[in-house]
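See below for the structure under consideration.
With one protein chain held back, the other chains of the complex are shown just where they sit.
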Amino acid sequence: MSSSFGEAFRVTVFGESHGAGIGAVAEGFPAGERIDPDELARFMARRAGGKSFSTQRREADSPRFLGGIRDGVLTGAPLALFIENASQRSSDYKSFENIPRPSHADYPMYVKYGGYADRSGGGHFSGRLTAAICAVGGMAKQILARRGIYVGAHAAAIAGVRDAAFDPLRVTRAELEAAGKKEFPALDDAAAEKMLAAIASARAECDSVGGIVECAAVGLPTGLGEPLSDGVENRLSAAIFTLGAVRGIEFGDGFAAAAMRGSEHNDGYGISDGRVTPLTNHAGGVLGGMTTGAPLLFRVAFKPTPSISKPQRSVDLASGSETELVIAGRHDPCIVPRAVPCVEAVTACVLLDLILGNKGATENGTL
Amino acid sequence: MSSSFGEAFRVTVFGESHGAGIGAVAEGFPAGERIDPDELARFMARRAGGKSFSTQRREADSPRFLGGIRDGVLTGAPLALFIENASQRSSDYKSFENIPRPSHADYPMYVKYGGYADRSGGGHFSGRLTAAICAVGGMAKQILARRGIYVGAHAAAIAGVRDAAFDPLRVTRAELEAAGKKEFPALDDAAAEKMLAAIASARAECDSVGGIVECAAVGLPTGLGEPLSDGVENRLSAAIFTLGAVRGIEFGDGFAAAAMRGSEHNDGYGISDGRVTPLTNHAGGVLGGMTTGAPLLFRVAFKPTPSISKPQRSVDLASGSETELVIAGRHDPCIVPRAVPCVEAVTACVLLDLILGNKGATENGTL
Amino acid sequence: MSSSFGEAFRVTVFGESHGAGIGAVAEGFPAGERIDPDELARFMARRAGGKSFSTQRREADSPRFLGGIRDGVLTGAPLALFIENASQRSSDYKSFENIPRPSHADYPMYVKYGGYADRSGGGHFSGRLTAAICAVGGMAKQILARRGIYVGAHAAAIAGVRDAAFDPLRVTRAELEAAGKKEFPALDDAAAEKMLAAIASARAECDSVGGIVECAAVGLPTGLGEPLSDGVENRLSAAIFTLGAVRGIEFGDGFAAAAMRGSEHNDGYGISDGRVTPLTNHAGGVLGGMTTGAPLLFRVAFKPTPSISKPQRSVDLASGSETELVIAGRHDPCIVPRAVPCVEAVTACVLLDLILGNKGATENGTL
Partner (left out) sequence: MSSSFGEAFRVTVFGESHGAGIGAVAEGFPAGERIDPDELARFMARRAGGKSFSTQRREADSPRFLGGIRDGVLTGAPLALFIENASQRSSDYKSFENIPRPSHADYPMYVKYGGYADRSGGGHFSGRLTAAICAVGGMAKQILARRGIYVGAHAAAIAGVRDAAFDPLRVTRAELEAAGKKEFPALDDAAAEKMLAAIASARAECDSVGGIVECAAVGLPTGLGEPLSDGVENRLSAAIFTLGAVRGIEFGDGFAAAAMRGSEHNDGYGISDGRVTPLTNHAGGVLGGMTTGAPLLFRVAFKPTPSISKPQRSVDLASGSETELVIAGRHDPCIVPRAVPCVEAVTACVLLDLILGNKGATENGTL
């Protein structure tokens, strides 16, 4: 259903970029869980931007809770939250409303909704909606952590500059948490500097750059995920594409596996401390939709920010003529740093959903 | 729900590799559509294998219809079909049942189902289930074609050998149909030869190779797909991971977009014959979950066949000890040729679902 | 999913009786529909109470729109609305929080949510949530009316006093609209007076009374509804039980049909103006889940208001002892008048859902 994902735990987002605000309803949060508001604020701050390398404007995206929580504890009723838009529908956008911005959803949105969609600033398709997802996902992260499950991500690449990678087999909770505390979300400081330089260079040239987010989760029970069409990959991939700029997702070796031999890619099993353990983790911790006991590991490709201030070819939908579009204002030349917590948030929601709806035994691999 | 995908058009698969057989139920097929049985048989033959380059055993996977069709015409009731397993549960497999094969679902399946899963030959997770998906998808393809929508795919890469690519903006129905008629599913004959050589070499070395399937669809209305979480990418990616060996999916430029600049990646718009038209197709025909009017284009990464006859490290789940596994028998060293029609089948099902459940205007982009 | 119903058109409600407020998100509203705010306010006023016969307190339940509508026109994005609670969590309720009120959801809610549910005034289970349903349903009614479909209801019985019934075969749009304009929702004025007297008598005796709502819809296409488990009766019954006090639902002759002979109950067909027409409407306009072309007609049983001021036996969940409960304050001794528009609202939502998701031909019965 359009703006919802999940089954046992379902997240529905609403709102528009320049309307009253944005929000989310989450059905299925377990009752009795306490939410730490400071931790949630810190998590949401990772997405909010406002730092030197990212968007120029800091939004105070503090959610107002409309239901489902009382005195900081979840009640079991649907969790509803709303984030007011500080500055509503700007007249600046009105003049561009009939000129679809390349690589934005403007044009198909115009066709699909017969011209009635609110397209100011992307409307319902705006990246701003991810603030609501991060609010819900930040809560899901806290609940998972209480169950020993930790989710973390970093910028694996920006503008072609590669960061160090998580160790697919041995990445730890500590590393995942450390990644979330970095001002710039790269594991390697030298890589971070090069990434920042590439972003600065793109901004200077009125252009933008893309990148790759790598995400891992540790502490998952073995056998999580419903086959064949409701497994970890099915659910995660479907949910991750909720984030507008995603162009691909791969698990474990991913596309590289296509050029490998079976003898290189296959993960053998051994026994360690009386438990069956994958000896390597080319699979990214998931086989046939189900977790293997190794860390879950996947990467998400983000395209360069669509909004660039270079002149672009477009059309005027009102007059039916070709035109040139110059997008004014200062736009974030790279959304990847802000996308890192968004990927974590979606992942936390999907994992919580799979855990709450889990139909199997998921004993933890002990023989 | 585990073994089902789709909403307005829902496909549920059932059966096991070495049980009575496999089958599918498809709810939502439009009534009154005639199914050409010869065309369906030709489509299913593309998956069946038995050719020199592929699996050694040819299965006569002719489906028996159990409901939903009368005198070759769909009735509107659920379409149900069943493909009998010619040779049922082989005792050969019994001896391996407690030794999980690397890169198969055996081990998480064992944990999830508390040891009760039928794991012979992969059981419900066997690639054999894709025969049922191809039967349903082949019917969906026929229905789409009557609406002017054509789906086609080819092996974009095998063992690192690249095929020619579809032109993302100008690929035609004729090219898609021609791809489906090739004995070996590569567009370029020289590439095909190299791929065959790589497969033969892997076989000779008791090993296996993976590859990439590229799939395109033309004739789709603009604005197809429900935002934000039920768009083309969300639905397609979730459904494609139903195919067991998939490790990644990317749309348009995909992961390459992550290293591009916005000015390279963005697709401008022009007007051609009075219609808005994307001038390039880096997006792969879909923005914000909705089709743009350009061909839909995506790639799927398949890992090397998990079953290799080289010795591999595994464990005996019964005794709890480490062991070495040698998988006997002749296994298909590359599933990619057979995966090509499977990707088409899933895509046809997803597109039919999106069309039948479409909530927007989807006028075809005329100004 | 808990607090949601519908597929192609899905309504999710949130909020609690004494929290910040209540609201709803509706996904799937068609873009481009104009909503008449005055008509919506009139519809919501029918539920709001405040008249002599009903609740003593008038709530100003004017919804604030949070998304999905711009300048009064639906945009295609999720419609979100919020109704602030004028007076939040009252300390009056706190003292009763551990004493479950008979016939309310308090006790199972306490068990289910491990004591964490917000039970003040019923919390998420409060009848107050129906204000959000009426806001969405009132909009759905406007959209259906533009398609020639009209929904109306009345109090078929209160405290055993029967109202006149809609003619099952010949009820008209005019009659349905007239029913909605009555101050007290009975078709027959003499019945209305007796009902009012019965309500007044119950109030005087610190007691409450129940009743039956009869609802009809005209103008529906023939063949609407998906068999076998997604038909009109399946969807309507599931959604109607969202209203807390419902104890039963019946279509056409309903429970009376159980004592009839086939020759009495069966509806023959004739031809009128070149169209096939049911000659009678014992079926209530629906057979096998699909509309027949006759008006849709069903009845819903509402129990007496659970909150009565007579002393009742209950338990103190904190101390684990039996106790006597006296519910103070002035409670509505009969919710049926306010339930009438709620039944209309749910029905409009379900019919809109079935129409938007309709998979059949639904030509209108012309030969």
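Structural remarks
Order of writing sets the chain letters: A, B and C. Residues in each chain are counted from 1.
Convention: contacts are C-beta pairs under 8 Å (C-beta built on N, C-alpha and C of every residue); 3 or more make two chains touch, one makes a residue touch a chain.
Remember, it's a predicted structure, so these values are computed and weren't measured experimentally.
Checked against the full complex, the one of B:Gly28, B:Pro185 or B:Gly360 touching the unshown chain is B:Gly28. Touching the missing chain, out of B:Asp61, B:Asp118, B:Asp163 or B:Asp207, is residue B:Asp118. When the whole complex is considered, the residue among B:Pro37, B:Gly67 or B:Gly148 that touches the unshown chain is B:Gly67.
Residues of chain A that touch the chain left out of the display are 7-8, 28, 30-31, 76-77, 227, 356-357, 359-361.
What chain B contributes to its contact with the hidden chain is residues 1-4, 7, 10, 12-16, 19-23, 25, 27-28, 31-32, 64-68, 70, 73-80, 82, 112-118, 123-124. The set of chain C residues touching the chain not shown comprises 1-5, 7, 13, 100, 102-105, 107-109, 111-114, 124-125, 129, 157, 159-160, 202, 207-212, 222-231, 233-235, 237-239, 241-242, 244, 246-255, 257-271, 274, 276, 279, 282-284, 287-293, 301-308, 310, 312-315, 317, 320-322, 333, 359-365, 367.
Everything that follows uses one rule, which is that only the chains that are shown with their structure count from here on.
Farthest from chain B in terms of Cα centroid separation is C. Taking the mean of all protein C-alpha atoms as the reference point, the chain centroid lying nearest to it belongs to A. As a whole-number value, the distance joining the C-alpha centres of chain B and chain C reads 45 Å. Annotation for chain A: residues touching 2 or more other chains are 1-4, 7, 13, 109, 112-114, 124.
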